[in-house]
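== chain A ==
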Amino acid sequence: MQQEIDPLKVLSGDMLYIAPEIALTVLGLLVLIYDFAVVRKRPSAERQSRLAWLTLFGVVATFAIQLVMMLPQDWGGFDTANLYFPLFSGTIASDGTSSWMNLTVIGLLGLIVIMSMSWSFTEHWGEYFALLCWAGVGMMFLIASEELLTLFLTLETMTLCLYMVTAFEKTRRRSAEAGLKYFVYGSVSSALFLFGLSLIYGLTGTTRLDAIRFALVSQGGSTGLSGNVAGAMAVLLVLVGFGFKIAAVPFHQWAPDAYEGAPAPVTAWVATGSKIASFVALLKVLGGALGPWAMKGTDVTSHGWIGLVAVISAVTMTYGNFAALAQKNLKRMLAYSSIAHAGYMLVGVLAASVSANQASSTAPVLFYLVVYSLTTVGAFSVAAWLVRDKGTDQIEDLNGLGRRSPLLAVCIVLLMLSLIGMPPLAGFFGKLYMFMESLNAGDKGRLPLTWLVFLGLFNSVVSAFYYVRVLKAMYLREPSGTPLAKAGPTIAIPIVAATVAAVAFGLYPAPLLDAMRHASLTRPGPNTRVGTQADPNWTPAHAAAEQIRKRAEAEANGIRMVPMGGGSAPKAKASPKGETTPPKAPRESGQPKAKQDRESK
Partner candidate 1 sequence: MSFGKGLFIGHWVTLRRFLRTFLLGAGRTLKRRGGGHQILDLWFGDKERGSQPTIQQDARTEGLFTVEYPDERLPVYERFRMLPVLVYDDADGNVRCTSCNICAKVCPPQCIWMTHAAGPTGSPVPLPEDFFIDMDVCMNCGLCSEYCPFDAIKMDQNFELSNYERHQTHIYSMQDLLVSSEYYAKTHPDAWASADEVTERGKVQKKKDQRLQKALAATKPAAVAPKTAKV
Partner candidate 2 sequence: MILTQYIFVGLLLLGAIGFALAPLAVVLLVAPVKRSKSKSDTYECGVLTTGETWIRFRIQYYIYALMFVVFDIETVFLYPWAVAYGGLGTFALIEMVVFLALLSVGLAYAWAKGVLRWV
């Protein structure tokens, strides 16, 4: 008789793994209730600061929860950084990538909430902070999603919240215009994206990412897209959806207006958070699920989406950089620079799907994502500073900043250099790893990718010009008009944090890269089928045991595994004969009796 899987026990088990997301949702609700219940009568400024502090406190708490989740098991954590847990019958999975990226997203949210305290650009503070948190929840679920429907749902949650928050500066018409453009463009592209997903479901018969890859591999090995029109359509439409999200060139028209119109903290959140989540999803869908369609055999230039993505990446890089050259407005310039960075990261995505050691090839992209988003938050807080004092965000308003607040000016210089990719800073290492990764593609694929790498370097040089223009304004120009007021803590903290990150990861990139490599390793290998909810005796503990076995294989073929944070290697040593001793059940106390007996069978 089919054994009873008690859904509720499994569900309650899984809830613990999405504790950070739950915390953030509840935080959003609390902020909302606090706004309309307690501080409704207070003046807007006081409401802003109280709600901001409440949100900040909540975000720090969520950061702590996420950190605890990532501690290794014997320290009481769930070791999510090293283990892969499919949750809610496989729709989302908590693994290394999702843990690390959650950490980054929550950190960014903290910086953005701090930045939002600098000046009052709206009265609906309750809704503003709640929407920021819920957009964060959407991002975290998007990063963790393992299945097309959940992917679409979480993508929509994130973007819907961002549409609304973009239009929150009711006093300025530009904000409404930005919100509307973002919304109209977004809804059209998400409709096409959905159509693409349905085509993929039609072709493969399943919506789970690993099952799609499995189906494509079993359908015809890696024959790429030759003669497969429906497949090509599906890939094109999916690229439309993702192109919009990461603002790649053919789908970037909304980005400059939306970035410029929206209030600076929101722009930062859109430029960083939504990009991180979209790129991780892109890696999972293109790199993971649609891998077999990438290219025929190892020939990069054959039928497959590699060529298409390469072209998009090249065009995005060059367009982003050359358009940024002509910009007078800081936020618009940063918008085009973020398009350019999207181009670079696409190179990383390409590298990830063609490079030899598939398992840890996504590490450079993740590294670059983290570094890029931290530095961009710093850059946008400069824009916030401008808007707060001058109301406009032209670059020449920065004139003479070098003399008035030298410390912050130095930080801004470092940020800009890191964005260019100068050697001592993190930006350089990000690009370095990505381009190295794309160079060690298979022998047939190396030539086109080398062109791409060359184009990337050339663009970095071009980008130096418009970043340096900011420095020129700060140091070589006399202050014109009213000088910028002293940047309060709410502006200084994001800038300093971003600079510290850029410098620290620049001087000593190894730990971040290892963490990212570790993160990408915990993802199930390209061809393995993850135990799905269907088989009866599946439990999180069971998945953990399988992971241990997988890491044993990885160690067997020579990839050194150094877990981040010096946690001791997981206790259960996998003996070479492949027979594994089940590890300590992850949750002694919370485990109902019946389940433990089942495990010990």
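A word on the picks: all candidates are chains of the complex that A comes from, given by their letters.
We adopt the following convention: contacts are C-beta pairs under 8 Å (C-beta built on N, C-alpha and C of every residue); 3 or more make two chains touch, one makes a residue touch a chain; residues count from 1.
Here the structure is a predicted model, which means the values were calculated and not measured.
Within this complex, chain A is touched by candidate 2 out of 1 or 2. Only residues 8, 12, 29, 32-33, 36-37, 40 of chain A touch candidate 2 when the two sit together in their complex.
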